[in-house]
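Below are the structure tokens for one structure; questions will follow.
One chain of protein is taken out of this complex; the other chains stay put.
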Amino acid sequence: MTREITLSKAVNEAIAEEMRRDPTIFLIGEDVAEAGTPFKVLSGLVEEFGTDRVIDTPISEPGFMGMAVGAAMTGSRPIVDLMFGDFIYLVMDQLCNQAAKTHYMSGGKLKVPLVLRTNMGATRRSAAQHSQSLQAIVAHIPGLKVAMPSSAYEAKGLLKTAIRDDNPVVIFEDKLMYNDKAPVPEEEYLIPFGKANIKRAGRDITLVATSSMVQVAEAAAKILEADGISAEVIDPRTIVPLDEETILNSVRKTSRAIVIDEGHQNYGVTAEIASRISEKAFYHLDAPVIRMGAMDVPVPFSPALEDLTVPTAAKVVENARKICRGELVHAA
Amino acid sequence: MTREITLSKAVNEAIAEEMRRDPTIFLIGEDVAEAGTPFKVLSGLVEEFGTDRVIDTPISEPGFMGMAVGAAMTGSRPIVDLMFGDFIYLVMDQLCNQAAKTHYMSGGKLKVPLVLRTNMGATRRSAAQHSQSLQAIVAHIPGLKVAMPSSAYEAKGLLKTAIRDDNPVVIFEDKLMYNDKAPVPEEEYLIPFGKANIKRAGRDITLVATSSMVQVAEAAAKILEADGISAEVIDPRTIVPLDEETILNSVRKTSRAIVIDEGHQNYGVTAEIASRISEKAFYHLDAPVIRMGAMDVPVPFSPALEDLTVPTAAKVVENARKICRGELVHAA
Amino acid sequence: MSANPKHNAEDYIRMYRQMVRIRAFEDNANQLYLSAKMPGLTHMYTGQEAVAVGICEALTAEDKITSTHRGHGHCVAKGAEFKEMFCELLGKEEGYCRGKGGSMHIADQGNGNLGANAIVGGSMGIATGSALSAKRLGNGQVTVCFFGDGATAQGLWYEVMNMAALWKLPVIYACENNGYSEYTKTAEIAAGSLTARAESFGIEAFKVDGQDVLAVNKITTELVERCRKGEGPFFLELQTYRYHGHHVGDINREYYRSKDEEADWKESRDPIKNFGKWLSEQKILTEEELGAVDSEVAAEAKAAVDYALEAPYPNAAEVDMHVFAGVEHALDYLAGGRA
Partner (left out) sequence: MSANPKHNAEDYIRMYRQMVRIRAFEDNANQLYLSAKMPGLTHMYTGQEAVAVGICEALTAEDKITSTHRGHGHCVAKGAEFKEMFCELLGKEEGYCRGKGGSMHIADQGNGNLGANAIVGGSMGIATGSALSAKRLGNGQVTVCFFGDGATAQGLWYEVMNMAALWKLPVIYACENNGYSEYTKTAEIAAGSLTARAESFGIEAFKVDGQDVLAVNKITTELVERCRKGEGPFFLELQTYRYHGHHVGDINREYYRSKDEEADWKESRDPIKNFGKWLSEQKILTEEELGAVDSEVAAEAKAAVDYALEAPYPNAAEVDMHVFAGVEHALDYLAGGRA
């Protein structure tokens, strides 16, 4: 049985199901209990699992992140709720110096099975400190896995996998998608890490897109279809590990690619994916791989400016047309 | 007059000269005064400038980083000493949410002229928390400039430019190079940001390398010369801003490129530079652009393992030979 | 309510007017939100007016403050104009931050406001550094760091208190304890005692009724003076209350605090009502004069809102300006390395 539920509900279900299954799982973060987070994603969980397993913290991100690491090392499986992705900066030491490295530094003796759930996404008029998409800086650190769900279905399946993983996993939910609905089976399912999803098959160009950019790519693909351009849309699902093979196979077929991610473009996720394509599908490419990240400016508050900073379907279409029509790009 | 001095001395001179020139500059960090840092880079400065301008702090990285931001907003020009680059995680919020965004969020009204001096570099047998090269995660954040000196000469000129810049600048010194000597003029000089240095001219392949990897690239170039392969070595000097033009001009000439950086490869600096080359010099490339970053593992302590994790001249030579001889790479 | 004999009527009237201005600003901001004319959301300062005004009236324009996500009140109290503030709230070019900051970063930088901050506790380092700067440059400036009770859970505070105490910096940490951080009572997130925490670093600490503008102003005036003499830092815990929800969208809040509690504060401890009563008891202003202040301020606010609603948005070309000081457009600069 499949019903339509919101991404928010999908996350809630994933956590509830896993917490029922495994009593060592607990939730920790700010206003996760009675308030169920400002986005109401966790509503109802404290009623079912009690304040012993749904733990409201003071505003101490480094503190509770560190505590999650210690709890994970000693038989618990914490799920950390970080209210805004922008607060990742505050937990970087505990996440990257401690959680990510403990298994390695201990020669495999200690494990850190924890999930850091946080969010990303601009255009909510929340300005520079509440709008960032910081997946790239986390993806750079060995020892962390990074998931980027693109729908309610993906969010549930990926989160369940994350919770069962024996490693620290960071999962970025797009906060603008919390109320977006998608079909989600009632039966249990998991989505494995490192298996990209071919959202739409196509012949002429590959659009690799993460999180909400998958919607942008799909919208672009529809428009391009009318032009007679057949776009394949690939959602990597996890950027660490990255399913290089599925992406490369697609590009070897289409010979063209655009990579779209909502993090800043400079030194961002699009650089990694584009450079892997350019290197490893070199002999198959008919055009340069185009990168589309968020503009390299702090996210501005003003709606007149903020909307200019994120990749749009129109811009994807424009870029796709250019390279599919064989216009020379950067031919200087 | 040019004499040979160590990188350490070059940094010391840059700071002393600038502090003499501008009384609003002060130094702040752990054990920077009497101890002159564990690397002795700042020895003698407290004797000349006093504890009022060379300020020893408690072990409070977020605290003194935040204080530097506030001081920079109010008429001072702080130089922050962060003892190990690995501690950048601790100051990320103050650096990336505050320093980097203040000018923009204030609509250009407030400025944050500060320098964060820190280091990078593995193979010192210092294990996973004292060996990281974290330039990529800083370079991703709009509002920060990032410099990577490759010699004593570069260190002095870039640091002086950084100190005079009205923006937050992060400068990564390779801690294994502190005692390396290079010719440095006695006369004052500055090295502008965003102007790459062609360390060595060549025809057949472009080696873009940062920091100590410039030495690795030069060593490789010498070996390749004997093979009849002429390598051009480019040191970008600053990775933000990046002198794309000089790099692209070189690759348009040589048609081949390897990018070398000591940060982790995955989602690292090499991805940005390689993808820009692949995109913007696409029609000139005869072979895939090869990326060589540090291995994507936490830095291991054991010498038997640690040395395997960093790019070496031998490996650069191997890769260069492969693509220069026209061997197919990733031709699957 | 304790009179301070050194103050004259003019000061009292200005304090009253400033509190009324804050409330009027917030009422209008709330209306803009409810009528969907304001982008994003915002945190109302209503109820806490005596804190911002009592403190900022003890400062000069050169003295510095750092503000919070709940920062409109600090901004008004430090001397900002409504027009530029509403323009900022609506993302317009004439806003203090050219529309780039919005509610959570609003600041009249020219009057020593170093910025509102959307990171809870994020300005504690900045404020302390501003005090270090002032001490080094010898300019006599004092910095006040505003933050909420919730922010006391951020480790940064302890780091900078330690340094401020070691180096005797001219900074006053002003904790507005409004009883809640978001949807959680302070008692649930703060162990022990806040004043004891500051005292453990050797910092003098004071608990003050944050609804009494004169009491706030009196202690702050004394501490500012002592800061200028090198006797800082200090800690102030100001007991206060926010009338609205955590942010404008926080409407149904009975699950974390009762309507009775809210009514009680509004009835018996309203800083504006009580100060107005005192002003008329002291024959400083008549009821009519008080009413006139209210209407003047209301008119000022309306004019500013009308102006801001019509004001232009920033030009698209602005989007990559002000990323770097001295660089016109960041994108050209980042692509080519040329300023």
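Here the chain labels run A, B and C in written order, and each chain numbers its own residues starting at 1.
The working rule: a contact is a pair of C-beta atoms (placed from the backbone, for glycine too) under 8 Å apart; a residue touches a chain by one contact, two chains touch by 3 or more.
All values derive from a computational prediction rather than experimental measurement.
The chain that is not displayed touches the following shown chains in the complete assembly: A, B, C. Listed residues A:S8, A:T37 or A:T102: the one in touch with the omitted chain is A:T102. Between the chain not shown and the residues A:G36, A:P58, A:G202 or A:G263, the one that touches is A:P58. From the options B:T57, B:T74, B:N197 or B:N319, the residue with contact to the chain not on display is B:T57.
One chain of the complex is left out; on chain C, the residues touching it are 153-159, 161-162, 165-166, 188-193, 196-197, 199-203.
As for the chain not pictured, it touches chain A at residues 24, 26, 52-53, 57-58, 60, 62-76, 78, 93-94, 97-98, 102-111, 113, 142-143, 145, 165-167, 193-196, 238, 240-245. Those residues of chain B that touch the chain absent from the view are 30-31, 34-35, 38, 56-60, 62-63, 86-87, 90, 124-130, 266, 295-298, 300-305, 308-309.
Just so we're on the same page, only the chains that are shown with their structure count from here on.
Placing every chain at the mean of its C-alpha atoms, the farthest one from chain A is found to be C. Spacing of chain A relative to chain B, judged by their CA centroids, is 29 angstrom. Rounded to whole angstrom, the centroid-to-centroid distance between chain B and chain C, based on C-alpha atoms, equals 40 Å.
Chain A has residues 86-87, 90, 127-129, 266, 296-298, 300 in contact with two or more other chains.
Of all residues in chain C, those that touch two or more other chains are 97-101, 105, 117, 119, 122, 155, 323, 330, 334.
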